[in-house]
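The complex appears here without one of its protein chains, the remainder shown in place.
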Amino acid sequence: MFGIVWTTDLLLLTIPSIALTGFMLLGLDPLRLRAFEIRVLAILGGVGPLIPMLVFATECFHGSCIGAVPIFTLVVGESTVALALQLDPLSALVGLTVSIIGAAVILYSVAYMAGTALGDLRRFFALMHLFLAAMLTMVLAGDSIVLFLGWEMMGLCSYLLIAYNTTSAQAIRAGRKAFIMTRFADAMLLAALLLLFLEANSVRLDALIPAGVAAQDGMRPIIAALLLGGAIGKSAQLPLHTWLPSAMAGPTPVSALLHSATMVAAGAVLLIRFAPILAAEPLLQALTAILGAATALFGAASALVQQDVKRLLAYSSISQIGTMMLSIGVGAPQAAAAHFVVHAIFKSLLFLAAGDIAHHSPQGTALAALRGARQRKPLAFLAFLAGAASLAGLPVITAGWWSKEAMLAAVWSAGPILWVVALATAVLTAAYATRAALVAAQPAPAAEAAQDDSSDTGYTLFPLAFLGFGALLAGGLVNPIIRFLGGDMPHAPAFTLAVAAIAPIAGAVLALALAPGAADTPMPAARTGGRRASVVDRVLRVLVIQPFVRLVRWVNGQDGGVEDPVGTGPARLVVWLRRTLAGPTAPDRADRLYKRAFVLPFLQLVRRLNGYGSGVVDPLGNLPARAVLRLQRALADALAPDWIDRWWRRIGAALLSIWTSARRLQTGRVRDHGLAMVAGTAGLLLLAWGYSWH
Amino acid sequence: MSDTAFTGLILLAGALFAVGCFGVLARRAILVQLLSLEIALSGPALAFIVAGARHGQAAGQGMFVLILVLAAAEVALGLALYLRLRRRSDVTDSDTLRELRH
Partner (left out) sequence: MALTLLILFPFLGGVFALLAGKAEATAARIAAAVFLICGLLTLAWVVQHGDSGRWIMQSRHAWAPALGVNIILAIDGLSFILVALSLALGLLTVVLSWNSTDRAPLLHAALCWTVAASNGVFLSFDLVVFVFFWEMMLIPAFLLIAIWGHANREAAAMKFLIFNAIAGLGLLAAVFWIGATGPTLSFDAFEVAKRDIPVAAQIWLLLGFALAFMVKLPAPPFHAWLPDAHTEAPTVGSILLAGLLLKTGAYGLFRFPAMLFPEGMHVLAPWGMALGAFGTIYGALVACGQTDAKRLVAYTSVAHMSVVLMGICGGVHFSLMGAGIVMVAHAFSASALFLLIGAIHDRVHTRDLRELGGLQRSAPRFAAAFALFFAATLAMPGTANFLGEALVITGLFQVNWVYASITLVSLVISVVYGTRLFQRIVFGTARKTPVSLDLSFRELGPVIALAIGTLLFGLLPQFLMFGLDTAVNSAVDSLNAAAP
């Protein structure tokens, strides 16, 4: 009846369906579940999609992607609805990344959310499952309807997840802001998809994209611009980036999933998917590159001045996805896809590790809450270091370096200016990554050192260890990924490679220069006192920290700490950045500008329409009634003293007075009435007599 | 019947009626008013008889009988009402009975 033809390829449906089933079971109210059952369901729904995904992806990596799988095709009159899933190299790669990260994050949250109430726990995992299902749906979509379904559901889930703490006004505001701003993007994407549908007369992606490339009549730039707009909004790129830093009000696992592989990265995935259309419009491609570069630089600079670790990571995501956009803009979507994978790994790792370290910290998610990580959570600390190193792109030993190198090489071929911007981004990225790592390396103040959190369980350790190794070792995948997606490894002159390799180190030095106190702390052998200095500590000190400290001291031309921190060049840079970008925790300038330019006028308009000030609620709706009233005043009120009516009234009044005087005759006494009768009879007789008497 | 006798009797009849009328209008005792009413009725009754005798017609006497019946009925009704009033609220003064006004 629905035109569904059952094949084994339809098993592709199970990938999002497993997560969706998890959502439905957890969301189903009549089902009474205990905490243990919720946890089991959460893990099943979170890890479950990975299994079919692995099977399908492996098949695909061996060169036999099953391609589009029609679910059902429906032709009604002119309209054709052909829903389909699709497993091509891109969706296999991204889908696998998403399901791995999703599984890791959900495993981790089983431990992270352990203390929450039962109902909230259910809601949390149900929404996480829905979120994961939505992203998988979007990634595996073979037609624009399913694509948009996943895309839009993600927006809704992000709203509900960011506002997960429903008693916090700030969280609710942040969720709403994210939802409204991404909805702008959604509207643009919807317009693009509908226009593509009109061009292709089909909703299938394999028909849409060629039709988009072949579009005439000036349609192609419009479609490409709308696609770009959609991606920018969802990926929090300039100028629609402001929702992401606020979205940190959600729980840490939500941020980990939101930032690394889903929601925010979805914009990049979308542009990679529709890259052929973008490639056909050089102007928009250039715009993508410029916006990406600007966002990358801006995000990195903003991250440098943040005092909150989650906000820092938020700006980092903005910046990193900016570099992906840049890469897409210079015509190397494959390199962007590779960086998407690597970024997903290290960003989720950073969030999870930071969340683990700062969980239950009295400082919340402030950067300072990371202090003492080395003592309290050595493994999480190591994982954080691995993530930060990968983010910074330390040469050769981290995955981040490889993907970044590929992108930088691609950018070099597009032009030196963009390359310089990208390089500056790389330096700043390394600087803020190092800065965060340095804070984490500091010992905690004595007051906090004593308190120890619950010990780590396998639920946290396994994802951290797995992702940590991934963040370091996945570099070997970059080249295969690019080839797998049908691209070539970009080549660039050797000197640019060398410069790019120095960039992270320069950034790290910059960070050390910025935090003069921090430069001393890595060697606190005395301060750890009686504690056994762990192998980790020793290895780190000898291999990483000490050489850096020497380098920093050398850069500063002195041996001791810096006396006047504001006086040094790098510190001045930070002060300047902070002033320009308006503070580490306050909303940034763009946020305030939007508030003035859009939010407040909108509110004012709504208020005006609702009768604040002028006093008329719904002025237009009252127009007919007011018009009638005015008509009445003009016509009826002019005739209001109705003269005829007035005469009638006067007659009535006269009758009334006659009646009252006549009434006075009625005494009710028999004698009076008798007299009246006699007089009347006499009068009548007289009258008769008078008539008869001629 | 001579003209003189006729005139005299008619005047007598008028006088009887006038006396009755006066009694009804001037006296307040209900019983007296009823008596006066009887007197007033006898005036026209006499006038009918006189007129019948004068014109030699029997209709005058017929009318007399009618008035007699009328008076009897009226007295019966009046006395019944009077007795009822006495029994209910001991009223003899007709001026106090003003409820009909309303």
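For clarity, chains are labelled A and B in written order, and residue numbers in each chain start from 1.
Here is the rule we go by: contacts are C-beta pairs under 8 Å (C-beta built on N, C-alpha and C of every residue); 3 or more make two chains touch, one makes a residue touch a chain.
From a predicted model like this one, the values you see are computed outputs, not experimental measurements.
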Among the chains present, which touch the one that was left out?
A
Consider the whole complex, including the chain that is not shown, and state which of A:190, A:420, A:473 or A:675 touches that chain.
A:190
Hey, which of A:172, A:287 or A:675 is the one touching the hidden chain?
A:172
So which of A:56, A:112, A:131 or A:148 would be touching the chain we can't see?
A:148
Mind listing the chain A residues that contact the chain we can't see here?
2, 27, 29, 74, 76-79, 81, 119, 123, 145, 148-149, 152-153, 156, 159-160, 163, 166-167, 169, 172, 175-176, 179-180, 183-184, 186-188, 190-191, 194-195, 197-198, 602, 605-607, 609-610, 612, 618, 620-625
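Heads up, the rule we're going with is that only the chains that are shown with their structure count from here on.
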So, what's the distance in Å between the C-alpha centres of chain B and chain A?
114
For chain A, which residues count as touching chain B in their complex?
666-671, 674-675, 678
Contact footprint of chain A on chain B as seen in their complex
21, 24-26, 28, 33, 94-95, 97-102
